[in-house]
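Only one structure is covered here, and it is reproduced in the block below.
All protein chains but one are shown in place.
Per-chain residue numbering starts at 1, and chain names A, B, C, D, E, F and G are given in the order in which the chains are listed.
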């Protein structure tokens, strides 16, 4: 009854929800698992903090909220500050290396890995795909889901005409993640 | 615990409710009794049947409806047809003699008395006071309420400037009633 | 405080419940009504429109009930005592603003002259089937107070009481009339203004800097009030808010705010309930009724007693909050509760819940359009008494 | 009858409850929606607006909820299957038209994605506090059916079921979602159209001369339908009416009409209730829950069992009509009912009434804005189990 | 059951019958309206229009709100809907869009359509929803006993303006015009033929049609203001009306017992809501889009 | 508690502070509006108007409905009321009539005021209720995520018009004018000074004042339609606006990214509802009548 | 009425006396003033119209157009005869 709880955090406009959604979709539709995604906007939806809670499990998921995530995927400093205290002991933090500075605020026993996702995305020509880089990075580091499942989920989720760019972003993040994971 | 139940019936525009209201007011305010008046319009308020239920009692009145009146005061044939079956055995019917034709439809043991109220009213110069003539007739025949009480109730109830006319109408009906009652 | 003599039509009157309720409002200090006509409540606002120019105040007929039910709330924050007058269909349109009055703690009196529904139904027929609506009709949790007069005199008296309760508790207070009570004419005694006790708005004595619009103390869950224009620069919102009145949309604050708002009534229910009892001690059967039905029921109770049945009557003068505790007590001795209502069974559900199996509960429903036949209730009593 | 393949998005999807509900409606044959946006329900109509041009139908955004909730009813009489989508404040504005749908027996599905109130409250927070509103919020007596999905898959499935029930019973059928269920994304399997059972409108086979719009038989209290334009020259009114649909405002007719309308549900409640039970037999404590709370409650139940408590779960898939009989039965063996809800205690009152003192009933209220903490429910269970 | 409207012996003999009867639910007459109430006369004109239009009555539906006028739906022998107060227009909108085959007529009172129903009125006109709205303007709330309406001119007494009305009223044709109605006309109960003709034109016109019919409410408006009976009010309509077709709607405001401008003020064309939708989707979605309502009529 | 809007060291040194601060609830800033949202700029102009008017701020109340714009009430340092969706105007009506001392301003969104609130808008204008209505027109429902509004021009995509809007929109100044407003103006977020001046005039004017302020909603309108950010929309306002004071309101309708007519279109006088009431009762009831609100201000 | 001797004007009227509410629209708006009130009341107490001056009736049906109660209509003898024949 393996269950992995993930919190994705960042700012509105960064594609935080989509990032969580692709992870969930990869698990639930292409990965043969169960997954639940909860979106959380602040009371004021726009412009401010934004986060997604993803539960991936071999079994049916009851309680849908992620209180103490196993994995954090963070794309802003605010999100980092907010969510780090919730992380499970021994959990994992994946962060955008240019927007988040862990600066020794990490609890002991936590594995933290950064990825210059924004830079990668800009190199690929569109800052907007930073969230897909993060998805790839997540997949690469955690190995929670088969790459093909994630790939299919990305293809299902991005606007027509942007598939290639997004797959490149995914690969980029994934490869970077594999390297780190080793 | 004397209780008298009265039903006044006629057509919209005849002043049926006012007629009932004056009887009630005479009893409740000037006559030292309790009185309850219930107005009943048909589901369609205007132009059609109209009636008032008046209960006059020495005691506090509970149930406010008049199911089987002791006295009927009737100003239209429709009302006559409708209400006669409800009259208490041995009850009394007071009717407008030109608009209502009892024609042998009266139950046995019932006292029925007509008054040419419309004609009286017309003689006084306003057809509209026919209801006040009926009030006077009621007071005269039944003796249920002191004439002064009824007189005050009329004065309280009619538009300013019409007091004299209405008192005349009341007196006319009252006198006619006294005669009949004898 | 005593009533302002200006609004008090001292004397003896032979008027109907609608008119009496209007006089009650004027006596209680109501000086603003925004109305929208609907049978059988219209006479209340018609009288108000006629009386108010000489009393000093405003009547305005709005474009619809949505407007009426929020205009009155604006007027409260402008400093006036107000009432909201309607009947079923209009009330259904006011449900959003019922919640707004509750969350903003805007003191106001709501008169519902109940007519026969559902929907347009029988507009000139009576009913008592908005009893649950006033308790539950707006989205979200809320609380109200509801009084049930059964005569024109009570329409006058209870309207004053309703205004006083609204000022005391700052929740919407309902006067649950019905077509019969509204259109029934009886003697109404209106005392001298000096004999009428009126609760003044709970104006703050604090200065602008010190005052918070929703600040309360542990002893008193009802905040003090100010009106717009007095320099306090208040903020009022229908959002979940803090003591300053500012939006504060967090779960703990929601809990705090809603807890206090609901608690104002639930924790003070014992001060609010009002049951008028007659022969309940030692009775096998207790008839629970309210509004006009209580008069019909009383006739049945008397007839049943004449036939030897041990019957008591418990009349809910205040239907909400429901006197659950008292019902539980009565259930210790009574065997059967008989609950006649001009609806398909509403308050009877509260009786059932309160007595929790300790006594039998019999509903005597009525689809509306007229009051019960006395015999219907009598039969139910006799059946229960067997 | 099977679903029209045109509206069925067969396949496996990772979508949220709002989107799933929209797909359910399309699969059920809904081809007309008149909407008005309100968080957190808007996504349902947004998806509908996007999907409908290719499915054949109409979406129109109306000027307000009053318009939306009656336009859909016009569309029903024009022959379409429809739904009405909103959240608390919008629902409060629709209360008059809820009664109209009931009295005119206009089949329609109402989706309420519950958000945290009262009033504007916390618009993006969840709650379950419109449960009583849908039962009692319109003036007059009426009845509805209410289903409580707890996942996107159920939002899809239950929406179809709601449409089928609406056509079967011709009362408003509510899908009581909440912000969490509406915005939670999970896998949703949409089967082939041929595997989806859809109840067709109960079209009459009678000819114009023979047909009466509200004629029923002793066996079947639900009348047959026609649509405007088919030559039947029907009349439909919100007034108390007879079989022909004509106003007939007499007390006996009111009794007859309302008796049948209410009876459709109360007398068939046994066919309608749906309680999903887990380990209720032999349990000391039974947790009664519904909607998203049932998933939180289940987590608590499992933890309590792990601690050795004998706990069962009874989930109200259908909240209205309330499964009073089943609760009574359970009360014969269970000692305590624990009822967590995202409100200050609503359905718990029905549980109390049903068990009538035969078991203890513990409310686990929540002011809204988030789901319960598992621990809160767990503690209540453990306390009850002692 | 023998109805008051059944053919008399005389009629039977020569095969005559009241020409409006095919359009009425005979078994519901006599109607509830007061003696001299102008609503009945407008319904009479509407029946003529139905006949003159030559349209299939099975395809005409009528929707009313609540009020004396609102009872009209119950008397016409059409598919007829008596809805809630103020909401006839949105009901009609749903009905029309669900079944585009229908010609949908809204027939209701001034209070119903322009007080509580004002929002729907203006938005339906803006959208050019394809419905015909007949507003019986009797300057009062008849059904509830004569309260002030948004149409009551300055001056007369109404129960909620017990000392005379001091609140400005709407100029309804101007309002309809400003919101986008494609056909706007005003007639009075005196103008029975013109009213019938306008109604016939309205039935045949596509888009949001607005016809104001001024009618006496003797019970609550005329008599209360000492203006006499229904017939006196119709005589006033006769005497003070001037026909001005095509005049600027801005200039047709009414005053208490003052001059009346009647006529057809607006008659223009713009695409209806549904046509706009079909055109637009056709353009954007191309052949994939199947015109909605095309299988109809 | 140190607030982001507290004076900085620099400011303290020279005694400077942002001139709009006296009009704002400092402790509630930063506000919730998105980057480049035009609502903030209109509020900025309103603050200037408050200052320029020289009026006693204790006697000015602001009422908002629900929406992004509706949050304005919560930021202004006045007696302020955040009501329900669409009902700011009737709330304001009650507030004003209960306390005639107040100048009451309604500040809300286009959807709030003209969709769900349309009926109140038109009736308050008809009555000439003495309130000033500022409508922030961003052509969309901002708060709920960008649905079509009655102000959305033909063309742009909105979530409930996913293939582009095909429904006609209102010309708001024309509507306000037709209903009877005594002051009608339109400005855009580009016209900050004119907007502030109009607001000041509005504050000082008696009767129903209507000011439309066109504002960008970059998040849900501009960006979604590839019109760029807030600043791009303001540049469009700048480039395509022509000032035409006094022009016929009929001619100021808007189209998608088309020409814009701005200016003060209407400025006239007619008695307010309350003045009419007082005059009328004075006439009818004579000396017995005590003018309502006379003891005030 | 169908009797030829009685045929005085160019047309005549048919009245449903019991439906009439005595509003006098027909009487006042008859172009030839052919109608007048009956002296009798109907069951509801209203005077209904009678063709007092049959000579003057043209059968124009103006009365029928005005009647708010659908209680009267006029017809030309010509049309009546045609209907009769068609029977």
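As a convention for this text, a contact is a pair of C-beta atoms (placed from the backbone, for glycine too) under 8 Å apart; a residue touches a chain by one contact, two chains touch by 3 or more.
These numbers come from a predicted model, not from an experiment.
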item: Options F:115, F:234, F:260 or F:274, residue touching the unrepresented chain; value: F:234
item: Chain A residues that touch the omitted chain in the full complex; value: 11, 47, 76-78, 99
item: Sites on chain F contacted by the missing partner chain, in the whole complex; value: 4-5, 8, 10-11, 13-16, 18-21, 24, 29-31, 33-41, 43-45, 48, 189, 192-193, 196, 229-231, 234-235
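We take it that only the chains that are shown with their structure count from here on.
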item: Far-end chain from chain B, centres as C-alpha averages; value: A
item: Approximate Å spacing (C-alpha centroids) for the pair chain B, chain F; value: 61
item: Shared interface positions of chain E, touching two or more other chains; value: 33-35, 66, 82, 84, 86, 115-116, 118-119, 123, 145, 150, 163, 273, 277, 281, 285
item: Residues of chain B whose C-beta touches two or more other chains; value: 43, 45, 47
